[in-house]
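One structure below.
All protein chains but one are shown in place.
Per-chain residue numbering starts at 1, and chain names A, B, C and D are given in the order in which the chains are listed.
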Amino acid sequence: MAINWYHYASPATFHPLAGRLAAAFAWLAAALTAAGLWIGFVVAPTDATQGEAYRIIFIHVPTAWMAMFIYLVMAFWSALALGFNTRLSAMMAQSLAPTGALMALLALWTGAFWGRPTWGTYWAWDARMTSTLILLFLYLGVIALRNAIDDPRRADKACAVLTLVGAVNVPIIYFSVRWWNTLHQGASVSLTSAPKMATIMLTGMLVMTFACWFWCIAVALWRVQAIILERERGAGWVAALPAVRET
Amino acid sequence: MGARDSDDHDGGGTDAFAWALRRDLAIALRTRSELAVQLLFYAIVVTLFPLATTPERNLLSTMGPGVLWVAALLAALLSLPRMFALDQADGSLEQMALSPWPLPAIVSGKIAAHWLVTGLPVVLLSPIAALQYGLDGTAIAVLVAGLALGTPVLSLIGAIGAALTLGVRGGGSLLALLVLPLYVPVLIFGAGAVDAVRGGLAVDANLSLLGAGLIVAALGAPFAAAAAVRIALD
Amino acid sequence: MGARDSDDHDGGGTDAFAWALRRDLAIALRTRSELAVQLLFYAIVVTLFPLATTPERNLLSTMGPGVLWVAALLAALLSLPRMFALDQADGSLEQMALSPWPLPAIVSGKIAAHWLVTGLPVVLLSPIAALQYGLDGTAIAVLVAGLALGTPVLSLIGAIGAALTLGVRGGGSLLALLVLPLYVPVLIFGAGAVDAVRGGLAVDANLSLLGAGLIVAALGAPFAAAAAVRIALD
Amino acid sequence: MLEAQDLAARRGTSQLYEGLSFSVRDGVALVVTGANGRGKTTLLRALAGLSEPAAGTIRLDGEAVRPFAAILRRAVAFAGHAAALKDELTARENLASLAALAGADPSPADIDAALDRVALGPKRSLPARVLYQGQRRRIGLARLALVRRRLWILDEPVTALDAEGTALLAGMLDAHLAGGGMAVAATHAPLAVDRSRIASLSLD
Partner (left out) sequence: MLEAQDLAARRGTSQLYEGLSFSVRDGVALVVTGANGRGKTTLLRALAGLSEPAAGTIRLDGEAVRPFAAILRRAVAFAGHAAALKDELTARENLASLAALAGADPSPADIDAALDRVALGPKRSLPARVLYQGQRRRIGLARLALVRRRLWILDEPVTALDAEGTALLAGMLDAHLAGGGMAVAATHAPLAVDRSRIASLSLD
């Protein structure tokens, strides 16, 4: 089957498609969130050692995973943008950065508020925490670089280079931080030695992860629509859009 | 010859490297005061910490490796904005990008010069600074070895950041923001090596990781920086 | 009127101060990303230290005050070169020096704007950073109080350095070199106050010294910086 | 009346000019000419009180003035190579800010009128970043008109101006001189101003 990718890679065709896809993913995300929250807060039992506080896991782990995953996706689009000089890939990368930063921030936030009851502190220089913090800095760096460059075409390329360099570095950072931490001392709280996670909790976490994932897709698509409109505002097809004609 | 692609080059990589290295060193030596300023900055930052924290020997020697590494990193950072900006301002950068020589080789030469001017002095000064923090002989040796392997990585990664922020609003601080997170592994392995030897552990793992990082950075960074330079000229 | 001397002024000091403050804030707010970059730089430097030294809580809380102060100082330092350089490059500085308003008042307004843009955010972010280092409530309060008194001094003294190095080769590093020794007392009193409160000692001596420093700097620095600006224009 | 007596300028080790004496009466524009690097800009900056001459005195209305002297700062409008515009601010904000700095207190309507007069009305809300060189210089012209100073010091005022802009400048200068103002201008191109009001000084 021959799909004409270039057809869909044109902002003019992609704009309406993105709108339809975004709506679909948003509905899916809403449904999964409802299911996930129900499992997490109603079905799952209270934890023997941590009490109710452990329920943060249903937000914490999905957002932490998404923070890392989105960076990979962003790097993928950046590579396409540099390799094939496609405008749309750069716009996709641009639209993902704020969502990724938000996910990293949420993971940090929920983690910190989880740490208070369980470890007695908001923050410890634990490997995962530290590498998530640095990941947040990388996202913010990409966003800051984008804001500092006036010409969008130049910003696309510069951000793509930065994202790819960061993509090489993210695993290195992850392992270095992990290693650094264990060199000095044993982990203050070992998560792996905790009793095997109950199936119901795992289900809840997975459902929430998908909810989170779909929500990210929906938001990214909406954002890319906005970016397309802003960048192509000189083009004829934008002027012909019903929403634009009305104003 | 069929050299149709923008990334297809004429060869002459060694010439290009030597040209850029020689030129940038010549310029740096004519403006000797800059070298001195670089060293003094390092010395001052290293001196500030005991003042701000505590003069206690034990604590100082624990903090020492970390502080010396952070100071090296900040010294590198401070000199990065000038790496390409002056060449862009006077038009040399255009001429480099239009040279038949491969741009990544030219950029490598500039990076090497940058390290010789900003990194090497820090490496050479660090034993004296380490004495201030009460580090002993082996620890100092590991510190120097780590800095010798790590500071070139700082110049290499820094070159990418410097090229990306060329002519961009808020240059210096933005550059710091982009580059510092990428410096983290160097910092951890470098300072970690000294900590390891002070704790009686083996240091080869840390140093080999730094060495591996140096090789990866040396192979990749000039290409990324050259790409960023071209983007900046566009 | 007999206004014959170059240091004899027309009055209008308040107008001049308000004009410069409002103008520089407006410009800073238009380039909002710069504000964010400033904050992020501080956050990253604060993060680097535990990575380079040790994640151990006890040690961290001992180092904490010093590190947070040094980071504040470096954040101020990094933004100094832009304090007058942009105005010189686009010719605004000439017009300021030729204004009938007293130049020290204009310079004061610019310094105030600089502090609001670079110092105040650091003061506001420092409690969160302090939590990362495991400082407790009172220590954090003293830290914030110290920074609130001390960071304006950094901007004031920095202005003199920024004006002195206007248009000088190797500006950024030279500026660091000139200014850092003058920052040392601020650093010692500021970090010392937190150390004192953590050791159960009284902090008023340290904080009053910072306050006194602020008054002296506020009265003297604008005149020195204005004189340096005139020299730079010559 | 502006007088210069025995002015000299040195740059590094080389002498630019020496023993330069002249005076500019009210209603007269002094046009300074000379090849590149002869010191036109240096002279103008000294007259504006931005730098100290290597030797000699400058008098305004008979009173010797030093650099940054208050009477000079109240009398001079200086337009150098750089337009003193902030890229981030709009044309209107820039003009208002510069006028306030010079001690003038124009109303928003005055500002808009001044921008209209230099044909920048439609661009008044654009950030200066997007203005062309010529449009930027026009804001400088509007500033000159707003701040009402006795002595205009203009360094290459027609650079980057097109024919219309040059005519605008000439008109403004004419009015300024007719009103008893003084001007000193360094320029390569001749100014289209009433010849009787022009005095010349060559540094070659």
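Just so we're on the same page, a residue touches a chain if its C-beta (ideal position, glycine included) is under 8 Å from a C-beta of that chain, and two chains touch if they have at least 3 such contacts.
Remember, it's a predicted structure, so these values are computed and weren't measured experimentally.
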Quick one: say which of B:E56, B:D90 or B:D204 touches the chain that got left out. B:D90
Contacting the left-out chain in the complete assembly, out of B:W101, B:W115, B:Y133 or B:F189: B:W101
Spell out the interface residues on subunit B facing the chain that's missing from view. 1, 3-6, 8-10, 12, 15, 19, 23, 26-27, 30-31, 89-92, 94-101, 103, 230, 233-234
Which parts of subunit D are in contact with the chain that was left out? 12, 35-37, 130, 132-134, 160, 162
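Please note the rule applied: only the chains that are shown with their structure count from here on.
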Which chains are shared contacts of subunit B and subunit C? A
Based on Cα centres, what is the most central chain? C
Between subunit C and subunit D, what's the gap in Å when you average each chain's C-alpha atoms? 35
If a residue has to touch 2 or more other chains to count, which residues of subunit D qualify? none
Spell out, as numbers or ranges, the residues of subunit C touching 2 or more other chains. 31, 33, 37, 40, 44, 51, 54
Please list each pair of chains that are touching. A-B, A-C, B-C, C-D
